[in-house]
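Complex shown without one protein chain; remaining protein chains in place.
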Amino acid sequence: MDEFFAMSGYAEYVWPSLALAVGALLLNVWLARRAVALAERDARRRLETTS
Amino acid sequence: MGWAWFHRFGSPPWIYGFSRRWAPWFGGLAALGILVALYGGLVLAPADYQQKDAFRIVYVHAPSAMLSLAIYATMAIAAAVGLIWRIKVAHAAAAACAPIGAWFTAVTLGTGMLWGKPMWGTYWAWDPRLTSELVLLFLYFGYMGLRAAIEDPQKADKASAVLAVVGVVNVPIIRFSVDWWNSLHQPATRLLGESDMDWAMKWPLLLMFLAFMLYFGAVMLVRLRAELLRRERNASWVREVLRG
Partner (left out) sequence: MKTGPLQAAFLVSQRDLRLAFRQPSQLIQPLLFFMIVATLFPLTLTPELSRLRDAAPGVLWVGALLSSLLALEFLFRDDAMDGTLEQFALSGQSLTWMLFAKTCTHWLLTGLPLALAAPIAALALGVAPAAIGAVVASLLLGSFAMSLVGAISAGLTLGARRGGVLLSLLTLPLAVPILVFGSDATQRAMMGGDIAPPMYLLAAIAVLGVTLAPLAAAAAVRIGLE
């Protein structure tokens, strides 16, 4: 197990790379969903004021 | 065979429904694919002869790079379609692509730097591929900046579309830069067909490419919903959709 985490000595490069990639993937999902939520909220407000 | 199916793609309510229904599936498949590919690449694949375990960065670096280019190309095509045929959904799609593409470009550059340090001894080199990938990031920023700076949404759509199309020349430059110039960056490994990469190393990479594409589809569809809502101010379908 230790060998796996050590990545033959390159651990300080491999794991941060993975963290960066996975982090960006998760962040983008969150940002996209937030964008829809905000857009829906704005659309609701607009419809309330005009109808 | 009519053009009905094509027209459906141009219809905001239809696309909205499509996105709501299918985005979760794309996303679920993508997540599964990424996990399996990560397991295959990090655990199952043997270590590289020269680079040992450092080569495993390829499993996130290469697919991110490919996606950074593919997304720009998609964005440019959507923008061109929007400009030529004046289809609002196309402009919305282009807008939805941009932030995702920018992030993939950033990940490419970041993981590339982390791979470069142990392999070449330096975090950065001003070689053609790295430089043009950085330029791609600037292009994404410029695109998003231009959109943000123009108040009229229709003008913003059209102006950024022109920028996207003009900037697309950068994509083949990145793709072929390693062939055209002597470069620090290694040449592309041929993945399909004859190649000197071990199958055990290759399949997680291919799977990751596919999974990333599905991921892009999912996230883009979600953002597309937000873009459509923003553009269709008082349309009746918006009322329907917000109720349900």
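Order of writing sets the chain letters: A and B. Residues in each chain are counted from 1.
Just so we're on the same page, a residue touches a chain if its C-beta (ideal position, glycine included) is under 8 Å from a C-beta of that chain, and two chains touch if they have at least 3 such contacts.
Computed from a prediction, not measured in an experiment: that's the story for all the values here.
Visitor: Quick one: jot down which shown chains the absent chain touches.
Guide: In the entire complex, chains touched by the missing one are B.
Visitor: Tell me which residue among B:112, B:167, B:204 or B:217 touches the hidden chain in the full complex.
Guide: B:167
Visitor: Touching the hidden chain in the complete assembly: which of B:36, B:87, B:125 or B:159 does that?
Guide: B:159
Visitor: Pick from B:138, B:176, B:203 or B:237: which residue touches the chain that isn't shown?
Guide: B:138
Visitor: What is the set of chain B residues that contact the non-displayed chain in the whole complex?
Guide: Its contact residues with the unshown chain are 131-132, 135-136, 138-139, 141-142, 145-146, 149-152, 154-155, 158-159, 162-163, 165-167, 170, 173.
Everything that follows uses one rule, which is that only the chains that are shown with their structure count from here on.
Visitor: Roughly how many whole angstrom separate the Cα centroids of chain A and chain B?
Guide: So the centroids are 15 Å from each other.
Visitor: Along chain A, where are the residues that touch chain B in the complex?
Guide: Within the complex, chain A touches chain B at residues 4, 7-10, 13-14, 16-18, 20-22, 24-25, 27-29, 31-33, 35-36, 38-40, 42-44, 46-47, 50-51.
Visitor: Given the complex with chain A, which residues does chain B contribute to the contact?
Guide: 27, 34, 38, 42-43, 47, 52-54, 56-57, 60-61, 64, 99-100, 103-104, 106-107, 110-111, 114-115, 117-118, 215, 219, 222-223, 225-227, 229-230, 233-234, 238-239, 242
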